[in-house]
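What you see is the complex with one protein chain gone and the rest in place.
Our next item is subunit A:
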Amino acid sequence: MTTQLDRPITARRGRDLRRRLADPLFSAATMAILGLALVAVIYPLYFIVIASISEPARVYEGQVWFWPVDVTFDGYARLLADPTVWRGLANSVVYTGLATAVSVALVVSAGYVLSRRDLPGRRTLTFLLVVTLFFDGGIIPRFLVVRDLGLLDTVGAMILPGAVAVWNVIVARTFFESNLPDELREAAQMDGASDFRFFFRVALPLSKPLIALMIVIHLVWNWNGFFDALIYLNNPDLYPLQLVLRNILVQSDLSGSANMSGDLQSYEAAQRLAELLKYAAIVFATIPLMLMVPFLQRFFTQGALIGAVKS
């Protein structure tokens, strides 16, 4: 009798306890996991920064963990004395600027047109674009097309072949569909506005968030891209920064610092300086973008929302 009465009470007590404990425990576990994730993301980057200004020999011996040791700026001096880095930087600025302008213009105008429900052939045209998401010719035919167009080793090769991504057109279309009511257009048409006029005077000014998002997406993509440059450019004078970095970081082609004259010891020193140069190159290429993250992230969150409307 007593046991029968007892059991449910203790069971309930146990459940209460578990419930009361679950949240603090859960919070602690959340904090621990997120803390680990933060360290895993930050530490490698932090290490590279402190290693880039430490004496290469100290880095080599594994003495650099939390603070720079024997601060030196030799790596940066070498890096910034390398003309290929500056040329790469200048090329990247030009390619990124032009490619972004072209891409955004194409994506936004196409997205607007395909959002028009009264457009004859809208389904067919959308279908034409979406097909390419599911099937493509592959890099070899694409390369041959670019070559046949005479675009190899030209600025055009860095702008045209990758100008439009279907996914972005769909995002733009969705944006216009949900932000430009048909009534607005009909009213403008009543007032005698042509399609051009409506697009440039009404649709574009109302789509600033979309345009900003597209600019940010394309800036980051174009700035970070290297593959088109790898296959379409042979002339090192045209290389964008990423290709220059690849030569320094991955292929260890250190144009400036590879004078290996003299004995083994100075060879080793040169090797270590070469490593230092790599750290410096990573910081040089990454810090500017990192500083923009809080600013950029807002756009991407917006973008995720614009994109999520569809699903």
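Here, a contact is a pair of C-beta atoms (placed from the backbone, for glycine too) under 8 Å apart; a residue touches a chain by one contact, two chains touch by 3 or more; residues count from 1.
Note that contacts and distances are computed from a predicted model.
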Per UniProt record, name of the chain withheld from view ["Nitrogen regulatory protein P-II family", "ABC transporter permease", "ABC transmembrane type-1 domain-containing protein" or "Small redox-active disulfide protein 2"]: "ABC transporter permease"
Identified contact with the non-displayed chain, of A:44, A:83, A:97 or A:150: A:44
Missing-chain contacts mapped onto subunit A: 19, 22-23, 26-27, 30, 33-34, 37-38, 40-42, 44-45, 47-48, 51, 59-62, 105-107, 109-110, 112-114, 116-125, 128-130, 132-146, 148-149, 160-161, 163-164, 169, 194-196, 199, 220, 223-227, 231, 242-243, 245-246, 248-250, 275, 278-279, 281-282, 285-286, 289-290, 292-294, 296-297, 300-301, 304-305, 307-308, 311
